[in-house]
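The complex is shown incomplete by one protein chain, all other protein chains being positioned as in the whole.
For reference, chains read A and B in written order, and residue numbers begin at 1 within each chain.
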Amino acid sequence: MKIAVLIKQVPGSDSTLPLNGDGSWIDDGLVTFVMNESDNYALEEGLQIREKIGDGEVVVVSMGPERVLRVIREGLAKGADRGIYLEESGQSETDPLSIAKSFASVLKDESFDLILTGLQSDDTGMGQTGVLLGELLGMSTATLGIETNIVSGAIRIKRELESGWFQWVKLPLPASVSIQSGINQPRYPSLKGIMGAKKKDIKVVSGSDHRTETKRQSLDRLFIPKADKQTEMIEGDADTVVARLVEILRSDLRVI
Amino acid sequence: MDILVVLEDNRGKVHRMSREAIAGAHKLAAVMDLSVGALAIGENADTLAKEVEKTKIKEILVIKNDLLASYNADGYAETLKQVIQQESPRFIIVGHTYQTRDYFPRVSAKLDIPFIPDITGFQYIGEDLVFNKPVFNAKLAADLKGKTDQVLISFQSAAYSEDEIEPGMSTIREISVDLDRSLVRSESEQPFQEEAGEIDLESADIIVSVGRGIEKKENLPIAFDLAKVLGGEIASSRPVVDSGWLPLFRQIGSSGQSVSPKLYFSLGISGAIQHVVGMKGSKSIIAVNKDPDAPIFEIADYAIVGDVLEIIPKLTDVLQTEKDK
Partner (left out) sequence: MIEREVLELDVLFVGAGPASLAGAIHLQRLLRASGQVASVGVLEKAAEVGGHSLSGAIVDPRSLRELFPDKSDDDFPFEAKVSEEHLYYLSGKRKVPFPFIPPSMSHHGCYVASLGKLTRWLGEICENEGVDIFCGFAGMELLYDGEQVIGVRTGDRGIDKNGVQKPQFEPGADIHAKVVILGEGTRGSLTKKLIHQHDLMDDRNPQVWAIGVKELWQMPAGSVQPGYVAHTMGFPLGHEIFGGAFIYGMENDIWNVGLVVGLDYKDPGVDPHHELQILKTHPWVRSLLEGGKMVAFGAKSLPEGGWYSVPKLSVSGAMLIGDSAGFMNGQRLKGIHLAMKSGTLAAETVAEALAKNRFNDTQLAAYESRLRSSWVRDELWEVRNFHQGFEHGLFSGLTNAAMGLITGGRGWGFKDRLTNGSGHDRMEKGRKKDRYNDLKFDGDYLFNKVTDIYHSATAHEEDQVPHLHVKDTNVCITECAEEYGNPCKNFCPADVYEMVPDGDSQKLQINFSNCVHCKTCDIMDPYQIIDWVPPEGGDGPAWINL
């Protein structure tokens, strides 16, 4: 079984996020980068599926500037068999359709049975790449997988729905599934894994070979959300405060 | 129609976020002078349509097809694609729900038009329509623009309020789409509920959050009771979790969860930056703290300098009495 896991390198949740000169993106130079959290869970799920079947390969795929090779190697150190790296050194790609088309052009000839992606990235959080890619490659799709099960020629996915509801869905392979954080316990890379990663193959695809020039949407500007809050100080004794709060909850916020 | 709002079926009723989407659509329509239509799909399509027919929606399209009786990505995506091709709306709008996230990208790829998700607002500047989206776990915000004549949009929960829906009168029209049985490849089982394990605080509308100001574990019921009467979830700042009073998944902040509920009711939380980054995207913030210099007051909409232990039980009592009436 051939499994591809799409991995994105994103700023760590504790990293500073300084804006660049014209506010069009963040200043990469001062940022700590990590593997996107839900992608890590997707990778673990892929590795576990391969282990359960006893056969097959897990390929980690990523796109970005040279620094993303780190997350590919991390994936290899954890047990993926090989990697595919799509060079993209321009300003961070923010159009999910263009990103999906790039991946589609590179992955279509490999005939993957299963594509796993994290639910969404911790940078732009557009949450679409896996499903877009699935559609472009003619695969069936599902999102928010919190449990998976391979049955012959198909995959069963337990999907998380709102408010504590769940639903099992069975998709024929090939399928593209997005994975929710918490689905499993991601393994740590072993020392031998780190050593062995250096010997595994990483295919490099240059920007000109995969890039789509026409964008369907753009992220024009990043900014710090304005705190133009008008704070109302509620004063008085407890009863006065409570009365005002009830009014606010009823009339202003309409939660009661 | 210029704007098409797709109504989501929430167990036989129109999903709250679809109603909010209608409100958002009305705002967009007003600014750009556009007409609004709606679409209902599935076995409850008629009921859904009836539910919103007294609003300012020109026409509600209803599709009943046994391949669409209940939600499936293949069927719904193909259906919406055909409707868009038939009706040519400029904007196709939904609430950003688990369901729309599942099939909207399919439509995007089928029609090669962008899906701009999780929007909190928009500005129409000159000729440009700019959508706002929180990014980097709401630490920053972004301006997004579509580059095609048609765009798919989803609004974040509580970005708009259903109270802002404009009243009116709609006509309901049944239409059909061309679907082949082989199109629907998935087999779905019945949805079911599970014992609440780790609560998804991110989807809670109301959060009552406690900090050190609650003083001891024994006082937590004060917060629990308020949450119960408001129908909200309990969360906390880091020190409460560190002291073992609440489990880790309740923690809000840079090393916990990020939330942006309709209402964040903060009790005895100082507002250290590590906590604030996890909740400042909340639509409304009420903060109670004894310390007048607490940084939380800088981001609160309503600030009360006072004793949580005194004020909150009284508030809960009054609210409970109102509720019981």
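As a convention for this text, contacts are C-beta pairs under 8 Å (C-beta built on N, C-alpha and C of every residue); 3 or more make two chains touch, one makes a residue touch a chain.
The shown structure was predicted, so the numbers you read here are calculated from the model rather than taken from an experiment.
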### Message
With the missing chain put back, one of A:S163, A:S190 or A:S206 would touch it. Which one?
### Response
A:S190
### Task
Could you tell me which of B:D112, B:D128, B:E164 or B:D242 touches the chain that is not displayed?
B:D242
### Query
Given the full complex, what residues of chain A touch the hidden partner chain?
12-16, 18, 29-32, 34, 185-192, 194-195, 198
#### Entry: Sites on chain B contacted by the missing partner chain, in the whole complex
242-243, 248, 254-255, 272-274, 295
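The rule we apply is simple: only the chains that are shown with their structure count from here on.
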### Task
Could you put a whole-Å number on the gap between the CA centroids of chain A and chain B?
21
### Message
So in the complex, the part of chain B that touches chain A is made up of which residues?
### Response
73-74, 77, 97-99, 101-106, 108-110, 112-118, 130, 133-148, 151, 161, 163, 185-194, 196, 198, 200, 203, 205-206, 230-231, 254-255, 262-263, 280-281, 284, 286, 297-307, 310-311, 314-315, 318-319, 322-323
### For the chain A and chain B complex, residues of the former touching the latter
11, 13-14, 17, 19, 26, 95-97, 100, 122-128, 131-132, 134-136, 140-144, 159-172, 182, 214-225, 227, 229-235, 238-239, 241-243, 245-246, 248-249, 252-256
